[in-house]
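Below is a structure I'd like to ask you about.
What you see is the complex with one protein chain gone and the rest in place.
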Amino acid sequence: MKPISAMALLFVVFLGALFIYVSEDIPDFGDPYSPANRYVNLHISIDVGADGLEDSLRAGVIPEELSSRIKARGFPSPSETEYSVEEVEGGWDVLIAKEELLYPEPEKYYFLKEEEEGNKLVVYRYSIPVRWEEKCEEEIGVPNMVTAGLADYRGYDTLGETTVIFTAGIAVILLLRRRGKL
Amino acid sequence: MIIPLDLILLFFLVLIAIAAISVRDLLAAIILLGAYSFVIATVYVEMHSVDVGFTEAAVGAGAITAFMIAALARTKREASD
Partner (left out) sequence: MNGKKGKIWEENVIIETITRLMVPFIQIYALYVMVGTEGAGGGFQGGVVFAASIVLFTVTFGISKGRKRLPESWNAALNSLGLYLYAGVGLLCIVLSLGAAQYLNYAALPLSQIMSPAHTRALMISDVVEVGIGLTVMSIFASIFFDLAWKGEGKKNKDKNKGDKEVQE
């Protein structure tokens, strides 16, 4: 093996390791517990202990009043379709997740959180587009939301896309130039 | 987002596509594909997605047509299937 190709191999291995290290700590986009994009406030608040809300939730039954309020907001109401109340860690009190065959889409989660003042239960819903719309302006000062999304929220994809274009150019150079020197 | 306008444009697209396939002269086919890119770019813009329309217009009509014509300079003009 010529020293040059050994060096090249070492360099490629180093780049691979860097790539793996770099992509380790990026929160995977769909993970509902990742802090960056977990919830969107639905501004529905139900006073706790109204009619035994606490224990009915703990028993896994979704009260009618809660789901009717959610339905009134235009979201699919948890009680009609098969939703189940589950234990949840990560700072939430209740998670209502849709029962799906494989694994429920994160967009169908409802989180309930105990509010301090007036002990209310506030309903949050997990949704990337709504969060993108609300938080994009304050997080990234770019007026054009599409560019903000392309460059920062999905900056890793655009990096990959640019690399693909770069590789395509190099491939064309290698294929179409047979003048001896590269 | 005017539905009838979309339908007319999309139908026009189908015509362009069929013409691009059936025409024998390759240069005419390339020009038809350039027209195809422009019409599909208008459809995108008309559906309120300006970025995609802009990209399609720039890449589809601007670059790809030029590449195909440059590639055509290397081969023969007539399609001999």
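Before moving on, here are some points about what is shown:
Per-chain numbering from 1; labels A and B assigned in written order.
Simple rule for what comes next: contacts are C-beta pairs under 8 Å (C-beta built on N, C-alpha and C of every residue); 3 or more make two chains touch, one makes a residue touch a chain.
A quick note: this is a predicted structure, and the numbers were derived from the prediction, not measured.
Contact with the chain not shown here comes from a single listed residue; of B:M1, B:I21 or B:A73, that residue is B:A73. Residues touching the missing chain, restricted to chain B, are 50-51, 53-55, 58-59, 62-63, 66-67, 70-71, 73-74 (touch as defined at the top).
Residues of chain A in touch with the missing chain: 22-23, 25-26, 138-144, 146-148, 150-152, 155-156, 158-159, 161-163, 165-166, 168-170, 172-173, 176-180.
Going forward, only the chains that are shown with their structure count from here on.
Distance between chain A and chain B, defined via averaged C-alpha coordinates, is recorded as 37 Å.
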